[in-house]
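Take this structure, written in structure tokens, and hold onto it; I'll ask about it next.
Below, a portion of the complex is reproduced, with chain positions unchanged.
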């Protein structure tokens, strides 16, 4: 008898957490789980072009909604399972002496962020806007900060890599990106909730899934306490 | 018997001639540099196609522009010594000579016997393992000759086959070549600039001038043409 | 004949500019410097990578089943890719080197296209052509029930797509450089076109073919963008080393750099041994 295999398309930022949750699921059900880790946009492109998957976990609602609009997911199964916040990350030796949000506007600071089309870039822009509207940061805060941006990355990894290597002075990344392994190389500066943007991660079962019941079981595991504990461990904010 | 009756446009002039050579007979082809001798051999060998005309060997058409026949060179059964030798530079001397037998799928032990015989006769046995690119000019010419003769062709085309041989080898080769052509009984065309070749090997000779036959006949007549020049007179 | 007027030449020998010894040395020094700089330019980044990654971390990651899977898959797919490219590409290169056919120039330029496409675009292009909903894949799926995308086969297809131009181009120029008279000689000796190709043309062009095959192999070992788009990132099935490196980058930069070093070191060894081996075999024949 052939081994049953559950296919899960998962946003790359969930690699560590879902890898662990997958292990738990395999132990509980005896099924194997095959993960496809890639950017949410790439996953969406693949699904739209006929890639088979049972479960889709996206890093933002935009890509999930696109798939949903195409009628590919079981709408009732869709659920937001975790949130993620943005924080500033700086190299451990902090070459530009960034200590707070207003330092971002100092001339010569090298900032990397996502391009406006990736969620992490979109969120960063929103945060900068909010800060610019706050009188505490001055009227030209926004222009000064944007002038300091040296690169608009298409992938949050590239932001983290450049900061970790010390090539950029500061970057906008998800809190969950600062993994235990990276903690030795970077520090983070929290962004207060009033300025921060909360990213939402939806998950859903696909319509054409060959194992709808098992897929639902997987989703259930993710939102269970056990799943939440794992997500928490990887820096997410499960709901 | 080889029958040739062809027309071909070359870069500078037209090649246009009619020739018959009986089995066992040797035609010596002489003429100025660039008069079309090599071009003619290439046409007979099938490496190039005449614009029109007919080439036939023993009654069988090798080329016929009317009947649209054009037998590929590998099926014509010719032995061709190229003016520039065209040895396979990546192969040893041995492999060069054995090449034609291998294409005929002869068993390796028979090949061995034949190749040894030919290499010995050409005085090449000692350099048999050298790459063909790494031997002297005259040795190259001997390889080219051995390579063409070993396949016992139905038609021999030799483009200045003795020009680079040393004095001793040239004399021997001339004698051997003549005998083996006669014994084999195949038609043969030899291009040469050495009137001694014409005298000693040719049954008849042909003088080519800008693609046309200017003189045809016994060897003596062609020699007479040559001796209009000064020091060729030495020959008599 | 004219020319007899020529005997009164002074014949002191036309002056030759004797290259001074110092100029020769300067030239050599320049070349040496250039070579060193170029080597440094390529070597430094590699060395810097090595320096960042402690050896024990590298050796540690070697036991990780993810790494073993990826390495195995990478070597397997790249090898199959190289063989496919060589077997399919050689006749194609030969035909475009020696024959004229309708649309030859177009076909020749078409072959370069995969190189220009950014790899992810190449992946998307493959997906919209051979994916389940694709131009061709659609028929394959409905008629034969075959689905190519997201399988190991897809990895190979993606690699063949991006790396074949490198082989075909080099093979083509190598074939063009083979002296036509050798081909002619072989044929008068009774060799058919195919026999001539195998025994005369191929060995003479071999140097270039090996070089092209190594390039194709290297290119497919490093292939990332087209693979992840067209074949997905499934461990053990489609996750080659470059994909594993990307995946590791999500967690720990250092691990991903270690993986890179393993890939580079392994490939280096493979390429050097392939090179020496093929050259030996090729010298012998």
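To keep things simple, chains are lettered A, B and C as they appear, and every chain counts its residues starting from 1.
Convention: contacts are C-beta pairs under 8 Å (C-beta built on N, C-alpha and C of every residue); 3 or more make two chains touch, one makes a residue touch a chain.
Computed from a prediction, not measured in an experiment: that's the story for all the values here.
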Express the subunit copy numbers of the entire complex in terms of the labels on the chains shown. A x1, B x2, C x2
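Operating definition for what follows: only the chains that are shown with their structure count from here on.
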For which chain is the distance between its Cα centroid and the global protein Cα centroid smallest? C
Farthest chain (mean CA position) relative to chain A: B
Averaged over CA atoms, how far is the centre of chain A from the centre of chain B? Could you give it in whole Å? 80
Taking the mean of the CA coordinates per chain, how far is chain B from chain C in Å? 44
I'd like the Å distance between the centres of chain A and chain C, where a centre is the mean of that chain's Cα atoms. 37
Can you tell me which residues of chain A touch two or more of the remaining chains? none
Multi-partner residues of chain C (at least 2 other chains): none
Residues of chain C defined as touching chain A within the complex: 120, 124, 127-128, 131-134, 137, 141, 147, 149-150, 228-229, 232-235, 237, 246-247, 249-255
Residue ranges of chain A touching chain C (in the complex, touch as defined): 12-13, 15-16, 34-38, 42, 45-46, 48-52, 157, 160-161, 164-165, 179, 181-182, 185
Any idea which chain B residues touch chain C in the complex? 42, 45-47, 72-74, 76-80, 82, 84, 86-91, 99-100, 102-104, 147-148, 151
